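Here's a slice of the assembly, chains where they normally sit.
Labels for the chains are A and B, by order of writing; each one numbers its residues from 1.
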Amino acid sequence: MKMIMAVIQDKDSNRLMNALVEHNFRATKLASTGGFLKSGNTTFMIGTEDVRVQKALDIIKDNCQHRQQLVAPVSPMGGNADSYVPYPVEVEVGGATVFVLPIEHFHQF
Amino acid sequence: MKMIMAVIQDKDSNRLMNALVEHNFRATKLASTGGFLKSGNTTFMIGTEDVRVQKALDIIKDNCQHRQQLVAPVSPMGGNADSYVPYPVEVEVGGATVFVLPIEHFHQF
């Protein structure tokens, strides 16, 4: 058994949980702030058998990878038309910091 | 030294903390949601000497074990008497998912 602690962005949280459940992983979310990632984040605690660690890592990577995202510009509300950029801009989102820890015992009561 | 991470139901949280303190264990509660257990849950982080791990597990088992509970029916408020079941019903409560992790160093400042 291993414990996977994954710090991810809040915005990837629901998608990751759904993907984990779909692949029969069980995860608990810990409320967390700051640190490894800039904005609001969530820490997933996932317990799994050794042979399934790589699959869990793949799911985290697929759903939380650091990536560029195109954001459609918002038209300025009564604003200065000079500062309005009428094309999508790229922002950086996502990312995950993942620790795999050894477990000596696992119990379910 | 070992670190015990125990995900338990919120409703067992106070009882478990009292039982741990009574047996001289020290625990920190981490706010957690979803995952290993269906409804609201709490993650206990307990640091203890190796020889006391089994005692801590016993306390967790005694206070959080998955069990059936009889719930007295609530009389319907101005409701339809047809749907009122005048005997207690069984619901499943409790349960704990417990990880025992090795600790390399323990420090108290």
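Everything below uses one rule, namely that contacts are C-beta pairs under 8 Å (C-beta built on N, C-alpha and C of every residue); 3 or more make two chains touch, one makes a residue touch a chain.
Note that the coordinates shown come from a computational prediction; the quantities given were computed from them, not determined experimentally.
Participant: Given the 2 placed subunits, let me have the overall number of copies in this structure's complex.
Facilitator: The complex in this structure file totals 3 copies.
Here is the rule we use: only the chains that are shown with their structure count from here on.
Participant: Using Cα averages as centroids, what's the distance between chain A and chain B in whole Å?
Facilitator: Whole-Å distance between the two chain centres: 27.
Participant: Which part of chain A faces chain B closely enough to touch in the complex?
Facilitator: Of all residues in chain A, those touching chain B are 1, 3, 17, 26-31, 45, 47, 101-109.
Participant: Under the definition above, what is the set of chain B residues touching chain A in their complex?
Facilitator: Touching chain A from chain B are residues 2, 5, 7, 30-36, 41, 43, 53, 57, 60-61, 64-66, 94-102.
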